[in-house]
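Report on the structure given below.
Left out: one protein chain. Kept in place: all the others.
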Amino acid sequence: MLVLNDDLSDFARAIVRGEEPSSRVVTSYQNYSVAIAIEVYRNNYRGNLHDTLAGAYPVIEQLVGKDFFRLLTRQFIGQYFSRSGNLHHYGAEMAGFIAAFEPAQGLVYLPDVAALEWACHCAYFAEDAATLDIGKLAQVPPEQYPDLILHIHPACHLVRSRYPITAIWHAHQPGASGDFHIDLDSGASNALISRKNDVVVVSALTEGDAAWLQGIQAGTSLGEATATTLEHYPDFNLQTALLKLVAQNVLANFNLGAAP
Amino acid sequence: MNNRQILSAAIGSLLALGLVSNASAAGKKMDMEQCYGVAKTGHNDCSSNKSAHSCAGQATKDRDAEDFVAVPKGTCAKIAGGTLKSA
Partner (left out) sequence: MEKPANDSLPCIAGIGLRAPHYCEVLEKLPKLGWVEVHNENFFGGGASLRTLLKVREHYPVSLHGVGMGLASTAPLDQAHLSALCRLCDAVQPAAVSEHLCWNSVPDMTINGPMVINDLVINDLLPFPYTQEALSHVARRVDQVQEKIGRRLLVENLSSYLSFTSSEMSEGEFLSELSRHTGCAILFDVNNLYVNARNLGVDAKAFIKALPAEAVAEYHLAGHSIRDGCLVDTHSTQVCAEVWELYEFALQHIGPRPTLIEWDSDIPVLAVLTGEAEKAQQRLEEYHACFK
């Protein structure tokens, strides 16, 4: 192992754990001491991660207020380390963290809003993918439709919640009036996150549409996903669902699974 | 309708509309507007601006989190049933 690694590890512990820097770090500088230097790095470390979380979770920040959000991120940062040089990967565990975060226990819907925001964040940075090729689909003989395996666009996510998270999310977007009252008892919501002409869009799906999409996401064939959905949701209308999902750029490509 | 008929009707309507190819053609025309969308609208602004990578140091000192009272004080007040339970 490199000697270099000892110096870097000591430096890292000083930044993330508040430990004393190694004796191989110079202790005094032109106009300040090593303690100030370490504090500048600690501040950068926490500040960069805080800003990243604030960028990924703007609705959570509005819901709880700036001070509470800072408390939340401070504790999150102490618990979850970054593992990528790409900051946009940081913060994935926020929904689970909030669910266990004692001071936020009263806000029962908050973890689901966080899950929705993370999905939006991922959708924004997702790779591009070709949209469903209708010409290619036209060449599939109808008797093989049940075996179609539809691929979901990498920017597409589904977040299902007992609470009206889609309405909560929309009420906190720039340009929203800010004058809203949402009744938590107004019911469950299925938030569909997709990217249309490069803009992240959040829309609501019916229970049936969401159940069907979940089946498709899991790699179930078109025939099987549709049959299962119809068993549970007799009102499910595949034609309406397909047209809506294609319009939202949810479907990317397809292949033919083996016939049952 | 049986399952097979349902699938045929649904996919048939997709084929009839051919809407995907149209939509992507329209997408090209909208490129200019969309790239403005990056900095102008909602989530996109936050993602590409507030949480942007930077090679600069942080100017403002991080305040001590212990100073903060652990009570949410945001728009959660406008969500019925969403405020803190009285302990």
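Letters A and B mark the chains as written, and numbering starts fresh at 1 in each.
Following the convention adopted for this analysis, a residue touches a chain if its C-beta (ideal position, glycine included) is under 8 Å from a C-beta of that chain, and two chains touch if they have at least 3 such contacts.
Keep in mind that what you see is a predicted model, and the values were worked out from it rather than measured.
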Hidden-chain contact residue, picked from the options A:E20, A:E93 or A:D128: A:D128
Full-complex contact with the absent chain, from A:Y90, A:W118 or A:Y145: A:Y90
Option from A:V40, A:A138 or A:A188 whose C-beta touches the chain left out: A:V40
Subunit B, residues in touch with the chain not shown (by the definition above): 31-32, 34-40, 44-45, 47-49, 52-59, 61
Interface with the unshown chain - residue positions in subunit A: 1-5, 7-9, 11-13, 15-17, 21, 23-26, 29-32, 34, 36-41, 44-45, 48-49, 52, 81-88, 90, 124-129, 155, 195, 198-199
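Assume only the chains that are shown with their structure count from here on.
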Centroid spacing, where centroids are CA-atom means, of subunit A and subunit B in whole angstrom: 9
Touching residues (chain side subunit B, partner subunit A) in the complex: 3-4, 6-11, 13-15, 17-21, 23-24, 27, 30, 34-35, 37-38, 41-54, 57-58, 60-63, 65, 68-76, 78-85
Subunit B-touching residues of subunit A, taken from the complex the two chains share: 40, 42-44, 46-48, 50-56, 58, 61-71, 74-75, 86-88, 103-110, 120-121, 124-125, 131-135, 137-138, 142-143, 145-146, 168, 171-175, 178, 180-185, 197-200, 222-223, 226-227, 230, 238-239, 241-243, 246-247, 249
